[in-house]
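Attaching a single structure in structure tokens format; questions to follow.
Of the protein chains in this complex, all but one are displayed in their positions.
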Amino acid sequence: MANERSFVTISVVSAQHPGRARFEALLAAEEKVEPADWMPEGYRKTLIRQIAQHAHSEVIGMQPEGNWISRAPTLKRKAILMAKVQDEAGHGLYLYSAAETLGITRDEMVRLLHEGKQKYSSIFNYPTLSWADIGCIGWLVDGAAITNQVMLTRCSFGPYARGMVRICKEESFHQRQGFQIMETLCRGSAEQREMAQDGLGRWWWPSLMMFGPHDSDSTHSDQSMAWKIKRVSNDDLRQQFVDMTVPQADYLGLTVPDPELRWNPERGHYDFGEIDWDEFWAVVRGNGPMNRERIAHKRAAWYDGAWVRKAASAYAARHTGQVG
Amino acid sequence: MDATRLSGDAVVTGPPIIKDLVGAVPDPELPWVTIAELGVLRGARISGERAVVEVTPTWSGCPAIDAITDSIRAVLTEAGFGLEQIEIHTTYSPAWTTDDITHDGLRKLAQAGIAPPRRPAEDPQGATRCPLCDSSGVRPVSEFGATPCKALMVCNACLEPFDRFKEL
Partner (left out) sequence: MTSRSETATSCHREEHRQLLFRYVLAHADDNLILAQRLSGWISRAPDLEEDIAMANIALDLLGRARMLLDYAGQLEGRDRSEDDLAMFRSEREFTNLLLVEQPNGDFAHTMVRQFLYDAYQTALWKSLCGSADATLAGIAGKAIKEARYHLRHSGTWLLRLGRGTEESHRRTQRALEGLWRFTAEMFETSETDRKLAGAGLGVEPAGLQPGWERGVEKVFCEAGLQIPNDRFARSGGRSGFHTEHLGLMLAEMQWMQRAYPGMQW
């Protein structure tokens, strides 16, 4: 499946390197590239960008859900939500560690995030305005993330692919719980059903945006596919997600906010309407509803904690081996 | 599993069958291991027309226990028990420890890339090893991990970040 074009690109970057043949052989054999293996600079940079973005998304994603921990309606839901946010932080930490194997430090990635030079998933630039939004994030946002991450379990970079296997299992657990929130709301009072419908109305389109631009407009896709970092195209993943999710919305008795949505028996898929690409690009460029708030929150926590980190490293410097 | 045989006939509803049936429920976050292997299932028996199951939570805050009881209920319903015939008790005593994980459970955790909890009583010299390259040169990143039962480590030899199941 490796296309010719990619190998031309690679050979320009590092024509003579003896590791190149082995790298290509690993890709061709569907084997994993490990941190100590030789890899083209472009491959390394692409992975750093992507894994860092993934890690940042987990970390920024803690904010919209964290917004409801103190108000969760029952203690069981509070525990589930707290565990989910912990899980996201844990996945973020795992992903930062995976990116570090490629020769970048976590501090550097955090700095790039704060300066807006590395991105996180745009979905977290939308606010959580009701309890149903916590259900929607589990059901739709985690659902979309899992669709993407299942693909990444076949990614050519070992630590990323292996991490995704475990992360997918944990996220599936949370997705199921998000769906249960929706199910409970939809079986509840008129007010609760209204809450659920309002949530779906606001989260549906941003969830579809999570798969990125159309394949025809995606700048990094071809190379990433050739390197087997990405295994399925944006549009195909989006279609998978729609096909999986629409029957769930039907089951819940909720209306997907897309008048063009219908089953197409010839294609064997749902047809759906066009994403509002102006909104998509506005959010990507920093003008979504919550972009400024998310980064401000993150930076405030980082700067407020500076004296703590300083104390910890001063202590560690004097007591090496005793901390940990 | 034959539903009617399970709930209806005293001869085939012996303890091993219900124990196997319920014991095979996978952990929701660590689906590589079953609740029997994790030591979460404390007992399962038939009492008259009822299925009586006893489970114990791992870490106090782990919400997996709620999902586990839901799954047990689902498995028993599928096997022909009415909801009113299912009794699931939570017991706290004796408290669950990682020594309750069976050897199969430990092996499966390791296979899934999770360093299993150490057993100082069985293996005093036992050190945490990298699940990928088996090196014992590993360092902690965080005492607390993605779930209450895990901590995050990194291997100094192959650089692999991995989860370690914490001893409790």
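For reference, chains read A and B in written order, and residue numbers begin at 1 within each chain.
One rule holds in what follows: contacts are C-beta pairs under 8 Å (C-beta built on N, C-alpha and C of every residue); 3 or more make two chains touch, one makes a residue touch a chain.
Keep in mind the model is a prediction, meaning the values are calculated, not measured.
Visitor: With respect to the chain omitted from the figure, which of A:G19, A:G116, A:G188 or A:G273 is a touching residue?
Guide: A:G188
Visitor: Any idea which of A:V33, A:L93, A:I146 or A:M210 touches the chain not displayed?
Guide: Checking each option in A:V33, A:L93, A:I146 or A:M210, the one touching the absent chain turns out to be A:L93.
Visitor: Touching the missing chain, which residues of subunit A?
Guide: Interface with the chain not displayed, on the subunit A side: 59, 62-63, 66, 69-79, 82-83, 85-86, 89-90, 92-93, 96, 131, 181, 184-185, 187-189, 191-192, 297, 300-302, 304-312, 314-316, 318-319, 323.
Visitor: Which positions on subunit B touch the chain that was left off?
Guide: 55, 57, 59-62, 65-66, 69, 87-97, 141-146, 148, 166, 168
One rule holds in what follows: only the chains that are shown with their structure count from here on.
Visitor: Across the complex, what residues on subunit A touch subunit B?
Guide: Checking each residue of subunit A against subunit B gives 34-36, 76, 79-80, 82-83, 86-87, 89-91, 93-94, 97-98, 100-101, 158-159, 162-163, 165-167, 169-170, 173, 176-177, 324.
Visitor: Where on subunit B does subunit A make contact in their complex?
Guide: 28-31, 61-64, 66-67, 112-114, 132, 140-148, 150, 152, 154, 158-161, 163
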